[in-house]
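First the structure, which I've put down as structure tokens, then a few questions once you've had a look.
Every protein chain of the complex appears in place save one, which is left out.
Which chain is which? They are A, B and C, in the order written, and residues in each are numbered from 1.
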Amino acid sequence: MTERQRLGVGMVGYAFMGAAHSQAWRSVNRFFDLPLEVDLAAVCGRDQAKVTAAAAKLGWRSHETDWKALLRRDDIDLVDICTPGSSHAEIALAALAAGKHVLCEKPLANTVEEARAMAEAAERAAAAGVRSAVGFNYRRIPAASYARDLVAAGRLGTLRHVRAVYLQDWLVDPEFPLAWRLRREIAGSGALGDIGAHIIDLTQFISGQRVTGVCALTETFVRERPLPAAVAGLSATGLSASGLSATGQGGANGQGGAKGRGGATGTVTVDDAALFLARLEGGALASYEASRFALGRKNGLRVELNGSEGSLVFDLERLNELEFYDGRVDDETAGFTRVLVTEPGHPYLDAWWPPGHALGYEHSFTHEVRDLVAAIADGTPPTPSFADGLQVQLVLDAVGRSAAGGSRWTHVED
Amino acid sequence: MTERQRLGVGMVGYAFMGAAHSQAWRSVNRFFDLPLEVDLAAVCGRDQAKVTAAAAKLGWRSHETDWKALLRRDDIDLVDICTPGSSHAEIALAALAAGKHVLCEKPLANTVEEARAMAEAAERAAAAGVRSAVGFNYRRIPAASYARDLVAAGRLGTLRHVRAVYLQDWLVDPEFPLAWRLRREIAGSGALGDIGAHIIDLTQFISGQRVTGVCALTETFVRERPLPAAVAGLSATGLSASGLSATGQGGANGQGGAKGRGGATGTVTVDDAALFLARLEGGALASYEASRFALGRKNGLRVELNGSEGSLVFDLERLNELEFYDGRVDDETAGFTRVLVTEPGHPYLDAWWPPGHALGYEHSFTHEVRDLVAAIADGTPPTPSFADGLQVQLVLDAVGRSAAGGSRWTHVED
Amino acid sequence: MTERQRLGVGMVGYAFMGAAHSQAWRSVNRFFDLPLEVDLAAVCGRDQAKVTAAAAKLGWRSHETDWKALLRRDDIDLVDICTPGSSHAEIALAALAAGKHVLCEKPLANTVEEARAMAEAAERAAAAGVRSAVGFNYRRIPAASYARDLVAAGRLGTLRHVRAVYLQDWLVDPEFPLAWRLRREIAGSGALGDIGAHIIDLTQFISGQRVTGVCALTETFVRERPLPAAVAGLSATGLSASGLSATGQGGANGQGGAKGRGGATGTVTVDDAALFLARLEGGALASYEASRFALGRKNGLRVELNGSEGSLVFDLERLNELEFYDGRVDDETAGFTRVLVTEPGHPYLDAWWPPGHALGYEHSFTHEVRDLVAAIADGTPPTPSFADGLQVQLVLDAVGRSAAGGSRWTHVED
Partner (left out) sequence: MTERQRLGVGMVGYAFMGAAHSQAWRSVNRFFDLPLEVDLAAVCGRDQAKVTAAAAKLGWRSHETDWKALLRRDDIDLVDICTPGSSHAEIALAALAAGKHVLCEKPLANTVEEARAMAEAAERAAAAGVRSAVGFNYRRIPAASYARDLVAAGRLGTLRHVRAVYLQDWLVDPEFPLAWRLRREIAGSGALGDIGAHIIDLTQFISGQRVTGVCALTETFVRERPLPAAVAGLSATGLSASGLSATGQGGANGQGGAKGRGGATGTVTVDDAALFLARLEGGALASYEASRFALGRKNGLRVELNGSEGSLVFDLERLNELEFYDGRVDDETAGFTRVLVTEPGHPYLDAWWPPGHALGYEHSFTHEVRDLVAAIADGTPPTPSFADGLQVQLVLDAVGRSAAGGSRWTHVED
């Protein structure tokens, strides 16, 4: 074990995603046997005082205030980008050019153009052995991975239906302030790109099929909101949005912040909710809904697939479970089986606890970096790739165009 | 009680719906105190032997083989139409003209034109005290009625989202025969008109808001199916489809029938699945899905509403329950409450059993005829009216036009 | 069909159980093909005005005020006893002596001595072709019947555990009046005999094994309660308790009645809650709990069985479902399957509606009389027999003795 090579990681951003990724990098060698030993080398943010505190709190051995400096460090092998979407392209392109492996949070970028440039750069870098992946972490929830396995093994037969929702409720209050996630110039889009992107990726991953066309409807229910107390800091650059606080519900995750001040308001420039119908390449019909106005749904990602031989349901609020309907069972004992995805034979589970012991949200990141580290060590291309991230961006783009064009049927570009 | 006036009922059709209605007519006075005593006067069907057997089995004191004869009988005050949609208009128009009250199964008709003629006739008849209603029985499930009460009382606040699915799986097997419900000339449409109509009505009823526009997608997954063994009998008229057997799964409910014979096949001329997005008149976004290919879903009608103050979920497979999220509760104890809708204070419940004792599917019909009989006695217009049935038909029509027109946004006609 | 023999039924009592039985007798021939046609001949109660009203309301063609008169009528073939337990023995013994078939509500009697006399009389009567059964109706809920089928087919393997609760909450309020169900001289016992009897019978039925010994704990949490406003009528005889109102929550089911008057109180002489551990004859361990103080549980009967090959859960509040764990399934897809017991292959279901259409509480009675009528027609002994009822009484007796004797292990007498 002593001769194991180290993998130096530099993380840009230290808010919600930064805290989650830190826990993953810190834990991965403690549970999984990997040929590389992760070194939490440096965390990066613009504010000297805050990034110093974040490094201590999150357990990084050094910090930087300029991500370009991070890229120049020899002890950094991989750059983990946990900033808002507006800065993904610039950092990722530079990191790949510097020969660093890249893990980039989702969505890959805020525009198709940026995403395409990133995918092309990633492909070039791959030829030189530089790896890249986009952080659609929900693929690595064991129940979701196992759902993919069941589909790939033919247990669903011919797929007929996919229905996916991702429902939250943190914008129901009209006094909730105009956080960075509500501003197009930083976030790219609203519910669509933030949580809609997750269900697009997850359903394509589980089904093994891509969305080929859509008709869509989007809405902004509350168009003016109070400016957050500290909004000035946000306006200059998205990067600051990633470093306000290290954990949880704070303003830094773009969901929080102090209530408005003095009656000043600003315009919401992204969607509150986005719905679309779709066709998958194998002929299935699909429906998608992403909303931040679904009162009572906190993290309500729910995916159902119906095939000719079986059906599946995954619900993020009960992420240790998978419902499976096995069409081969006789009619009298058939039904949706609540599978506890905590058996040693389930994906990733043999590294953890005995049967029936629940994992949490953060384990998806541990599994994500486990797979990425293994791919780097093996010299194989990790997934989801930047090309996969681009493809999700193309679906988001088609949704936007359909919604803007009277919901007309819109093909997803290649 | 002895001086109570009788209400003579004549029912046309005696298959699945006929059996359900018979139980309702037979039971309603046994549980509810009503000013009229129902008389199961006559059941009508074309086949002499079968209708004779049906009368005995279902408890009707006489039978007819010609519905026009039924309309001429003085002891018939109300005609209950339980035939396929293709015959609704002709029978209903004649019954209203004959001064009979009419209860007509849903959907009201197979076309907007028929439905409009029926609604106009119903309005004229109402002026003469002749009553009519369309059989959207799910409104009368206590949990659904109570959901409406909660919305009407403002407990949901401003409505933001409606999502409704009605999922079944009886067509998954490609060898399932070409029953009458798969033939446009009899059934009008497929999943859309059969079960989609239910969720359109139910969501409009609960929300108190109408659908104003849609974008839609429909599909027929299996386009050729074996002809049913006895298909000849079906081809002449839809009426015969309503009288093959009195109960359950038989061919008569249009879902069953013997497997195909000798390789002869026919073309499915209706949709297997229909999905659409919609806007409601109050500004909410909605999504709808009706399918007969959702493996594992037997009678999977599920409706969710999210408002600014509360949310609701109703699931037909658990029809004695309603999930309610009360936004006024503090964050720490808020959540979806599983309300057992079996309290004496819930709609219809004081007529039945102590708290916690479940009702079934058929009770929705007993409540439907209870309300209709009460309205007839009171001289008030029953609901849902033929005008309500027409409005659902207009939504179905808009869905069909959008699906045929590249999913473009399509307004629902007035 | 016209030559079918009639079966004249006379029912004693017309409260909660009377209303439920009436619906069953009225419906059974409408859904099931039986060689006998039920005739709702007469209902019997002491109060002339009330029984007259009950006959009209519940659909009986005549009435009697003296159950002995009922027994003398030639048009009565079967006596259905729906009175409190204190009168069961007298009526049943007389009815059997008069050559009438008997259906007796549970518990069979209030004491072992009465129950033993009844079982012996039933055995003698059977020799003369006179049939008798005790009304443990929950056996006839399709999911419970099917649970029995699965156990009998060996799908659970060797049984290890049974756990059963029947939880209600209608006594939580200390101001709830002293209804007849709280008085030992009428009801025999409290939660134990009323609802505990149900779970004893149901678990023995499903498991196919009898309880051989118990250790028990009982409690009366609230020992003084207000006298009901109309309590005088109750004190003379239990019979009047069965005829105060025909439906639901009224005083007549022993759960309701007006709140106390003028501060007068009486002593509760039965248990509010009874818990016991048990061994079954096949070696399984079991636990039982019956309570009327379990706030939030309205009709919370829940039974779980664990065997070496499978497990089962039945919950009365979701009576159309059965959870089944199939131990033969591989670890990765095993789990509790929510079986919708609404398929035509499930017990009783082919008489009703298509898959996924829920039945209710009252259908258990329809199935109960269906099986009884079929047994009478076939000349076979119906179940559960009076001997089965006696055996449940012996378990109740052992529970009472254990609770009174320091919870010591107590064998159930043969």
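Keep in mind that, in the parts below, a residue touches a chain if its C-beta (ideal position, glycine included) is under 8 Å from a C-beta of that chain, and two chains touch if they have at least 3 such contacts.
Note that the structure is a prediction, hence the values are computed from the model and not measured.
The shown chains contacted by the absent chain are A, B, C, with contact judged over the whole complex. Screening A:Leu319, A:Val373, A:Val392 or A:Val412 for touch with the missing chain picks out A:Leu319. Of the candidate positions B:Gly157, B:Gly335, B:Pro381 or B:Gly406, contact with the unshown chain belongs to B:Gly335. From the set C:Phe336, C:Trp352 or C:Phe386, the residue in touch with the chain omitted from the display is C:Phe336, counting the whole complex. Among C:Asp39, C:Glu64 or C:Glu289, only C:Glu289 touches the chain left out of the display.
Residues of chain C in contact with the chain left out of this view: 160-161, 163, 165, 167, 169, 172, 215-217, 219, 221, 273, 275-277, 279, 283, 285, 287, 289, 291, 293-297, 306-311, 325, 327, 334-336, 406-409. Counting the whole complex, the residues of chain B in touch with the unshown chain are 146, 150, 324, 326, 329-340, 343, 345-346. Annotation for chain A: contacts to the undisplayed chain at residues 1-2, 16, 19-20, 22-23, 26-27, 29-31, 53, 56-59, 168, 170, 247-249, 253, 255, 297-300, 316-320, 340, 342, 344, 350-363.
Following the convention adopted for this analysis, only the chains that are shown with their structure count from here on.
For the pair chain B and chain C, the fraction of shared interface numbers is greater than half, so the two copies use mostly the same residues to meet. Rounded to a multiple of 5, the C-alpha superposition of chain A onto chain B involves a rotation of 180 degrees. A separation of 55 Å divides the Cα centre of chain A from that of chain C. Separation between the centroids of chain A and chain B, computed from CA atoms only, is 43 Å. Multi-chain contact residues of chain C (touching two or more other chains): 340.
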